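Working notes, beginning with the structure itself.
Note that one protein chain is taken out, while the other chains of the complex remain in position.
Here the chain labels run A and B in written order, and each chain numbers its own residues starting at 1.
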Amino acid sequence: MYFDYLNVLIFCAVGLGFVFVNLIIASFLRPKRKVTEGLETYECGEEPIGDAWIQFDIRYYTVALVYVIFAVEIAFLFPWAIVLGESFRGTGAAVGTGIGAFALIEGIVFIVILFLGLAYVWAKGDLDWVLSFSGPAYQPPQERARFLPSVHELQELAEARNDEGDGEGDEAEENEEAA
Amino acid sequence: MDRYLADLGLIAPELVLTLLSLVVLVWDLVTKGRDSRQVAYLSLAGLGVVAYLLLGQWGDLAATGGKAETVAFGMVTIDAFGTFFKLFTVGSLAVVILFVLADRRERKHGIGEYYFLLLGAGIGVFFMVSTNNLLLLMLGLELLSLASYSLAGFHKSERRSAEASMKYVIFGGLSAGIMLYGISLLYGLTGTIDLNEMGIADGSGWPVGLAAQFAQDPVPVAVAIVLILAGFAYKVSVVPFHFWTPDVYEGAPTPVTTFLAVASKAAGFAVLLRFVGALFLVEGVDSTVAAYGERIGLLIAILAAVTMTLGNLSALRQTSMKRMLAYSSIAHAGYVLMGLAAMTPAGFSAAMFYLAAYYFMNLGAFGFLLYFEGVNKSEDIDALKGMGWKAPVVSIVMVAFLVSLTGLPPTVGFYGKLLLFYEGVDAGLGWLVLIAALNSVVSLFYYFRIAKALFLSEPAEREAEPQPFFTGFLALLGVGTILFGIYTEPLQNWSETGTDSLGIAEASE
Partner (left out) sequence: MLTLLVFLPLVGALLCLLVPSSNRALLRMVALGTSVVVAAMGVVLFARFDGASAEAQYVASAAWFTLPGAGAIPIRMLLGVDGLSILMAALTAVLMPIVILSSWGHIGERVKEFLVWMLVMETGMLGVFLALDLVLFYFFWEVSLVPLYFIVGIWGGEKRLYATVKFFLYTLAGSLVMLVGVIWLVYAAGTADIAALTARASALPSETQGLLFGAFALAFAIKVPLLPFHTWLADAHTEAPTSGSVVLAGVLLKMGTYGLLRFGIGMFPTAAVAWAPLFMGLGAVGIVYGALLAMAQNDVKRLIACSSVSHLGYVVLGMFALTQVGLRGSVIQMVNHGLSTGLLFLLIGMIYERRHTRAIDQFGGIAQSMPVFAFFFVFAVLSSVALPGLNGFVGEYMILLGTFQASPFWASIGVLGVILGAVYLLSATRRLIFGPIVHAANAKLADLNAREIGLCVPVVVLCVWIGVAPNLFLGKLDGSIDALAERLDDARVAAAEAQADEVAAR
């Protein structure tokens, strides 16, 4: 019976293989040029402003949460509405169970509870885009820990190196020529 | 339509509790949290109504032998077992709310969510203890867990509290995942998520009973069951899933710790008992499954021994009373597991009795902790030195709780241990009983460190302001601890009726 699950395993293996094999092949085939544009974040062809390692505003999470709640609500309400409509028309699976009005009230209760939650969030001011905050002002950390230098830092580094001395600048030019 | 309304009548306590939580939320919103004590009184009154409904339900169920009725298309099972734990939960919620009111380090306004979250956790427990359906069980468990995560971090500006919440979320999420994996395996194997059907269905067509699966291949079933048990073990903090317990208990506000240690733990045991009972011990279970149940019993017995030993030994070295009580609650989980490991109806009812005993003595002990946190602004045992003479009533009552936690007469803890030991011997687990007895000696050592600090030191310089209501309430718990240790009939009857409703077959010797 384990062979029933074998196709899952194969699926996973193929999926993983597809990713890594392609990457490996690409690393052999692609030209290697050390230019700063190549290290930049790809943002649909636009020039990126700042880098990706920033803290997103917590407000986006609120939006996401509210979205998830109402998305789930919709997912519940569509089948509910269809079955309810059928039962009132006297067709479908719910015929004979006498559940119609009962289910209608239950659905309303469900929606009311959900809206109570929304009202709560609203009244607590969690939906305001500009939040009032009475504590000390936020102090961004001075030194930001990061895994990689940002593009701007790389550029600054390169410029600094160019400015430092001609000898070193020549070497840098030679390297570029060689590449 | 009438049929559905009649069905709703069966889950009236749940409905009232849900309504109560919503009213609490709205009330807090409308009054802008000016006086949260009103919210607390409202919650207490509502819990009173719930308790009244539950008692009525208990009366009906007890009259018919506590047998199950199902509502909501078989999702919810109303039986005496569930009602026992619902009453337990309502009782502990009420006490926890009183503790919040008595907590001197808590604000008096703007904490309406505290009560809302507690009630929400209660709703989770209500559904999780009264279902044979693994899906609803999981939902109830998650509702309880989510509320508990927020409660543990209720003092979000305190480092310890935030840390506790974070640890709880991570461990909780992991164990919920493990458990869900087990449930999905079990569903895949048997084609049903109803425990009753899983236990007794035969092999012809879907759903396939466990018996048929065992006959085909026992390994996947075993893996699934062990995974699910791991999820429960996390909830009741059984070694080796106990690592979160001391940190979370220590960091959470004390009333929340009380809730976690008493109500949440009892709920975990409730589902554990129901799960094991419905799968392996229920009337008409296949003999191969029953034989496998015995092995699970042995596994639980070993876990029980390890849990109580580790909990007690770790508690020995603690200097903070809160942390000590956390480890002691791990040890007590080990004792309760003994009743489960016996795998007999009497063993189950002994476990339930011990949980009821645990209600009195542990609520009392945590209440004492809260009392002296307010007085000393510290959780250290050393800070209690000589305070026994300054706050005599609370301290003497505390001695009763300690005696009960150690398991000495004339307290309810002794009687609970007596039952557990007896059932352990009955089930042929003499070695486990011996380990438990030796553990009691170890536990004596650290429990009586508190008594020693209270009374056997010179009277402290500081004075304890009198808190008459809180003192009186703790004294009431103390009276319960001693009274039910001598007059054990009611609790014993209740736990037996509860077990009867699970439909477990008497052990065939």
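By our rule, a contact is a pair of C-beta atoms (placed from the backbone, for glycine too) under 8 Å apart; a residue touches a chain by one contact, two chains touch by 3 or more.
On a predicted model such as this, the values are computed, not experimentally measured, just so you know.
Novice: In the full assembly, spell out which visible chains the left-out chain is touching.
Specialist: B
Novice: With the full complex in mind, choose from B:139, B:166, B:444 or B:483 the residue touching the hidden chain.
Specialist: Looking across B:139, B:166, B:444 or B:483, the contact with the absent chain belongs to B:444.
Novice: Decide which residue listed in B:131, B:344 or B:501 touches the omitted chain of the complex.
Specialist: Spelled out, the listed residue whose C-beta touches the missing chain is B:344.
Novice: List the chain B residues touching the unshown chain?
Specialist: 344, 346, 349-350, 389, 403, 408-410, 414-415, 418-419, 421-423, 425-426, 430, 433-434, 437-438, 440-441, 444-445, 448, 451-452, 455-456, 488-489, 492, 496, 507, 509
As a convention for this text, only the chains that are shown with their structure count from here on.
Novice: What is the distance in Å between the mean C-alpha positions of chain A and chain B?
Specialist: Computed from C-alpha means, the inter-chain centre distance equals 39 Å.
Novice: How about chain B: which of its residues touch chain A in the complex?
Specialist: Listed in rising order, the residues of chain B that touch chain A are 1, 3-5, 22, 25-26, 29, 216-217.
Novice: Could you list, by residue number, the parts of chain A that touch chain B in their complex?
Specialist: Spelled out, the residues of chain A in touch with chain B are 1, 98-102, 113, 116, 119-120, 123-124.
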